[in-house]
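Missing here: one protein chain of the complex. Every other protein chain is in place.
Chain IDs A, B and C follow the sequence of writing; residue 1 opens each chain.
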Amino acid sequence: MTLEQGIFILASLLMLGSALAMVTARSMFVAALWMIGTFAGVAVLFILLNAGFLGIVQILIYIGAIAVLILFAIMLTPDVMGLKPGPRYTGQWPLAAVMASTLAAVIVLLLVRAGNDWHIADAAPNVTDFAVQLGEAFMTTYLLPFEVASGVLLVALIGALVIVRDE
Amino acid sequence: MQQLDRLFILIGDWFHSLLAQWLPEPVVSAIGMLLSALIIMTIAAVTMLYMTYLERKVVARIQDRIGPNRVGPFGLLQPLADGIKMFTKEMIVPTQAHKVVYNIAPVLAVTPAMMAFAVIPFGRDMVASDLDIGLLYLIAVSSVTEIAIVMGGWASRNKYSLLGGMRAAAQMLSYEIPMVLVLLSLVLMVGSLRLSDFVDVQTVPFILLQPFAFIVFLISAAAEVARSPFDIPEAESELIAGYHTEYGGMRFALFQMAEFVAALGMACIMVTLFLGGWRSWIIPLPSWLWFVIKTFILINVWFWFRGTFPRLRIDQLQALAWKFLVPASLLHAIMTAVLVTFFPLVKDGQLVVQGAEWLTTTVVYFVANVVLLFVLMLLYRPYVRRTVRQLRVATPAAAARQQEVQAA
Amino acid sequence: MREYAVLGAFLLVGIVLPAAVVIGGWLLGPKRANPVKNSTYECGLETVGETWIQFKVQYYVYALIFVIFDIEVVYLYPWAVAYNRLGLFALVEALIFAGILVAGLFYAWRKGALAWF
Partner (left out) sequence: MSSIPLNWYLIVAALLFCIGLFGALSRRSAIGILMGIELMLNAVNINLVAFWRYVEVDGLAGQMFAIVVITVAAAEAAVALALVRALYRSRDTVTVEEIDLLKW
């Protein structure tokens, strides 16, 4: 086993373990903290995939922004400490569990059977100065996503502000 | 001189070759990485201890006092005494607290502050990790601290802690935006996110080219690391001690340490981005020594702030961030983008400004910054006047008084 | 890859070092807990009521605007890095991008969402 594989396994265990802890935690706040653990694991996977830029963006956006937003939203709800009695799950949770585990089993089985039968390229992607490549791509091929993104963000901002304000 | 400049690199190489005699190469480089991390963090921790001493001395001088002078000569052993005291104190965990989160929070507060040092070039070729997206990494790491603070505030189960934690997080995230936008204009000039490239380009330090950016960054950085006048998160008079009210002993020390180390890290970042990093000014000293000197100057600027400014109120603080700094830094970035098209510093990864051209470039950028500052002042004059007028009649009592005055 | 390995080393040491300090302090310090000492501090008085306090929605509003502007970073930083290789076209595009977001900021300002009451 190489070092790379070891890191991959550790990061995956961290990620999946945190994800499991997240969906089973009683307190919403603790669940959000586990979610941050999952995001960190995903960031490590991105870095292992030679996508260091995305790994850092994952930390910046998911951990630094979205997780904080969720924590703030939890603070606005009652039962911040997660002490109120009552079930964590809705009545349909056994059904959900069966569905999710069936789906997982099917996909994993298919993937294992497919083995390494992918059109895998021989070389690793050329990632020197990735940010520059990305910037040039934004101004040429991917100009539309670049401009649409600002529109999406504007709509989200205005929509959320309209909904959330106490008038 | 050459030898002295490369002192630490030579020691590192010597150590590396020493280990390589017995151990295989991957193990040696792993040990090297861990050791460099350990050494840099230890230096940061010791510097942090003496920053507390220096702060007390400097603030004492500003307030016409002497400051710590009992333990050791000039009180130089005071921080050690404080450290030992913290270390041997009883560790109390409130019964009501969420034990696990309560214990993890202080550790997680220190980690991101320490991790910032990984990409800072301390001297010529002296950088632990010359990441090609170093600047983005710094921003990402500094935004993780908020979570540790919210965790600490929440786990204590104390109203003041929770409130302090939320306020701290709100303040930090508000000031992250102007900081990021103002760095955008530097990135436009340099065309890279690698911190060593920033140092390479700065034949003339960017503080002269972009003074406005430096001021905005200084303000946002002070807020980001909760130095006064932005120390609302731990405003004693309003929130007892903010998010670390319930913490004592070593855990409290870790929160303090996180704050001081973050301030130190910010000073290092500012030196790298605005003061030319390890480049020597006039006197040819070793590059790392110049870095230390510049950092020392900036740290004293923090202490000078602490001794001089009163604390801002939270509404004023948020208004400053969103209503002034964000639009101003955006305007600044746009202005820089226009300037860069006519007076580029870097083209296709190559520095294009040579010799005497630096003079014209510097003057152009400096004048543009000053003009921007004046334009902003003109734009904001009516707004500021209106706000001041509103503040005068803010309370009902004051409004009644004003009506009385007008009637009479 | 080496650059990221160094970051991993920093992460490892950055967690182990403070954790060791906390454990060391716990080992060295006295351990004489009692109920009064372990009660919530809060100004030295008994805690009144639930810990939970109704937070203003304003905290959420700031976090919201912050998220929107933080994502802008992901788009604008690559643009800024590549800027000296691109032409005036890039400036115009980024101006449109930033302009749309500034419109959002000014909408929030006009609606009073930036004020802290």
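Simple rule for what comes next: contacts are C-beta pairs under 8 Å (C-beta built on N, C-alpha and C of every residue); 3 or more make two chains touch, one makes a residue touch a chain.
Please read all numbers here as calculations on a predicted model, not as lab measurements.
Considering the entire complex, the omitted chain makes contact with A, C.
Panel shows subunit C; residues 57, 60, 64, 67-68, 70-71, 74-75 of it touch the chain omitted from the view. Although one chain is not shown, part of subunit A still touches it, namely residues 2, 4-5, 8, 12, 15-16, 19-20, 22-23, 28, 31-32, 35, 38-39, 42, 45-46, 48-51, 53-54, 57-58, 61-62, 65-66, 69-70, 73-74, 76-78, 86-93, 95-97, 99-101, 103-104, 107-108, 111-112, 114-116, 118-126, 133-134, 137, 141-142, 145, 149, 152-153, 155-157, 159-161, 163-164, 166.
Everything that follows uses one rule, which is that only the chains that are shown with their structure count from here on.
For this pair, subunit B with subunit C, the centres built from the Cα atoms lie 14 Å apart.
Averaged Cα coordinates give subunit A a centre that lies 29 Å from the centre of subunit B. In subunit B, 131-132, 136-137, 139, 143, 157, 162, 166, 173, 191-193 are the positions where the chain touches two or more neighbouring chains simultaneously.
Contact of a single residue of subunit C with at least two other chains is seen at positions 3-4, 8, 51-52, 55, 59, 63, 65-66, 70, 73, 77, 80-83, 85, 98.
The residues of subunit B lying in touch with subunit C in their complex are 29-30, 33-34, 36-38, 41, 45, 86-97, 103, 106-108, 110-112, 114-115, 117-118, 128-132, 135-137, 139, 143, 156-160, 162-163, 166, 170, 173-174, 176-177, 180-181, 184, 187-188, 191-193, 240, 245-246, 249-251, 253-254, 257, 314-315, 318-319, 322-323, 326-327, 330, 333-334, 337-338, 340-341, 344, 346-348.
For subunit A in complex with subunit B, the residues that touch the partner chain are 3, 27, 29-30, 33, 36, 52-53, 56-57, 59-60, 63-65, 67-68, 71-72, 75, 80-81, 128-132. If you check the complex, the residues on subunit C that touch subunit A are 1, 3-4, 8, 51-52, 55, 57, 59-61, 63-68, 70-75, 77-83, 85-86, 89-90, 93, 96-98, 100-101, 103-104, 107-108, 111, 113.
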